[in-house]
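Excluded from the complex is one protein chain; the other protein chains are retained at their positions.
Every chain is named by a letter (A and B) in the order it is written, and numbering of its residues begins at 1.
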Amino acid sequence: MTWETVIGLETHVQLRTRSKMFCGCSTAFGAPPNTQVCPVCLGLPGALPVANGAAIGLAVRGALALGCTVHPRSIFARKNYFYPDLPKGYQISQFDQPLATNGTLSFLSPERGVVNATIVRLHIEEDAGKSIHDRFAKATAVDLNRSGVPLIEIVGGPDLRSPAEARAYLQTLKQLLEYIGISDCDMEKGSLRVDANVSIRRAGETALNTRTEVKNINAFSFVEKALSVERDRQIALVESGGSVTQQTMLYDSKENTVRPQRSKEESHDYRYFPEPDLPPLVLSPEFVAEQQSELPELPAAKRDRFVASYALSREHATVVTSNRAVAEYYEGVVRAGAEPQAAANWVMTEALADAKDHQEQLRVTPDALAKIVALVKGGTLSNQAAKRVFAEVAAKGGDPRTIAESLGVIQVADTNVVAGWVTDVLGAHASEVGRYKNGETKLMSFFVGQVMRASKGKADPKLAQRVLEEKLAS
Amino acid sequence: MSVSRDDVLRIAQLAELDVDDEALPELAEQMSRIIDYVAQLSAVPANGGPRVFVPGPDAIRFRPDDVNPAPLASGPAEFAPAFKEGFFVVPKLGQFE
Partner (left out) sequence: MSDAKAVADRLAKAKRLNALLTPLKDLRKSLAAQSAAARPTGVLYGMPVVAKDNICTLEFTTSCGSRILEGYRSPYDATAIAKLKAAGALIAGKTNCDEFAMGSSTEHSAYGRVLHPLDKARVPGGSSGGSAALVAAGAVPAALGSETGGSVRQPASFCGVVGIKPTYGRVSRYGLVAFGSSLDQIGVFGRSVHDAARVLSVISGRDPRDATCEDRDPLRLPTVPESLQGFVVGLPREYFPPELDPAVRRACERAIRLMKEQGAAVREVSLPHTAYAVPTYYVIAPAEASSNLARFDGVRYGPRFNGSADVRALYRSTRGQGFGPEVRRRILVGTYVLSSGYYDAYYRRAQQMRALIAQDFRNVFDRGVDLLFTPTTPTPAFKAGEKLGDPISMYLSDIFTVTANLAGLPAMSIPIGRVKGLPIGGQFIGQAFLEDEMLEAAYALERVVPAEDEAS
């Protein structure tokens, strides 16, 4: 029996605004509890919501980047339920007239090439506060700083076929949203949250079976694990004669298990109705056009352009466009004159490695890196010497050539000078010369090594080899 | 009766309202009367009927993204029934997550 897994992801993404969705409180992370609050986000009697235009703009950008249809008129709705960190007893969200529908997220599945996953809808809503269950004995602590922070909910269709695909989809979505700058997409900080809908069916079936919702996936690394565990649970259940019931499963990362959310009165009747405190959300064509113009070149387009314009492999282009900062850095290096392939190699190795150790800072300027690349290309620096120069420039700045000179690593490419060393070396190793001339051509590397020693590493090894070959041929 | 005692209990649960067992029959009866009364509205044609009407502005006016909180003369510590170490405190959810 081969089973097929069907997964759809719902992601909640916090938008990068200074103030909350419906009030002027700050959204800054990490403030002492209940200090970034006001009558509105506290749900005090008489308070009213007022919509943040920047949040709406960012939401529209997200929708456009996902190729969605952005609806010029959408309606906010109340989702009614009781929970301690939901101050009004309802969440302002969108229901049957959302901001956007019908988009696509193309990603590379580890199993079947490019997948065009559907984005069913994208809508705007406000976040709830935070409930902390382990601070006080027998009580829950509630912090409403997060209450009212702007969110977009992105609902993906049941298009994913494995936990690994779910991971790839999420990675691609995260990259896209970071690229367009609408969110930090940090799962640790909670600015990106994911819930998954999971069901199984026999291979070849087209209908969808009962699905469960998996929640509490709090880190990227848990995505594949949680979904694998749930899939396996469903398969085991069905194979033993049982059937999957629709329920919410919570992932436990410590045990790597899922368990049903125990809510006896789990009534999902949210009694949605249009939010009477907010008029319709009407977007002018100018507003939408403005959001479109604020979109940078998207990752897929950038990657394809790099492949075409810079003759990079798709793999290299993918690494170099993995985030916008790196992509723009790379192009800066190329525009400063570096040969594209060499530039890509340098960025992928030295620059990214250095950044990793220095809070993602690309410490060597594009100009400087381009100069280093040119120095290597022109034979002035060996690769090894160039790495030393890179490290110096990264730490202290400065002009690469000047630094190379002060380090004394400028390669000598003067044929006469090199010829002098060659003569000395050949003179000092007559027997090896004899053996070489008798056919032991592998001694060439020995001679090159000796020339490098004699020159204290400064000789251009390629030039040295040429001169050696000339002299030994005669 | 259009609203049964079970209906009342179910609705009361959704609304997180305790309903006295004694009060239940009368409440069901009153609610039934009210629901029957408002059911006159079925005279309106369904789907394809007129659009809905809500008074007020036609479209949302956007608020600028400024950190400018509405004033609070006193913090939550002043009006919260239970407040400790900066947090609102509520009894645990018990058997619920």
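The rule we apply is simple: a residue touches a chain if its C-beta (ideal position, glycine included) is under 8 Å from a C-beta of that chain, and two chains touch if they have at least 3 such contacts.
Quick caveat: nothing in here was measured; it's all calculated off a predicted structure.
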Report summary line: Output for the hidden chain's shown neighbours is A, B
Report summary line: Per the whole complex, from A:61, A:78, A:193 or A:215 the residue touching the absent chain is A:78
Report summary line: Across the whole complex, the chain not displayed is touched by chain A residues 39, 42-51, 78, 80, 82, 84, 87-90, 140, 142, 144, 269, 271-273, 276-279
Report summary line: Per the touch rule stated above, chain B touches the missing chain via residues 3, 7-8, 11-12, 14-20, 27, 30-31, 33-35, 37-44, 46, 49-57, 60-61, 63, 70-76, 78-82, 88, 90-96
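The criterion applied here is as follows: only the chains that are shown with their structure count from here on.
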Query raised in the report: What whole-number Å value describes the gap between the mean CA coordinates of chain A and chain B?
Result: 41
Report task. Could you please specify the touching residues of chain B with respect to chain A in the complex? Result -> 13-14, 16, 52, 54, 56-72, 75-76, 84-93, 95-97
**Report entry** Touch list for chain A against partner chain B, complex
**Finding:** 17-19, 23-26, 32-40, 42, 47, 50-56, 82, 84, 132-133, 135-136, 138-144, 250, 261-265, 267, 269, 271, 274, 276, 278-282
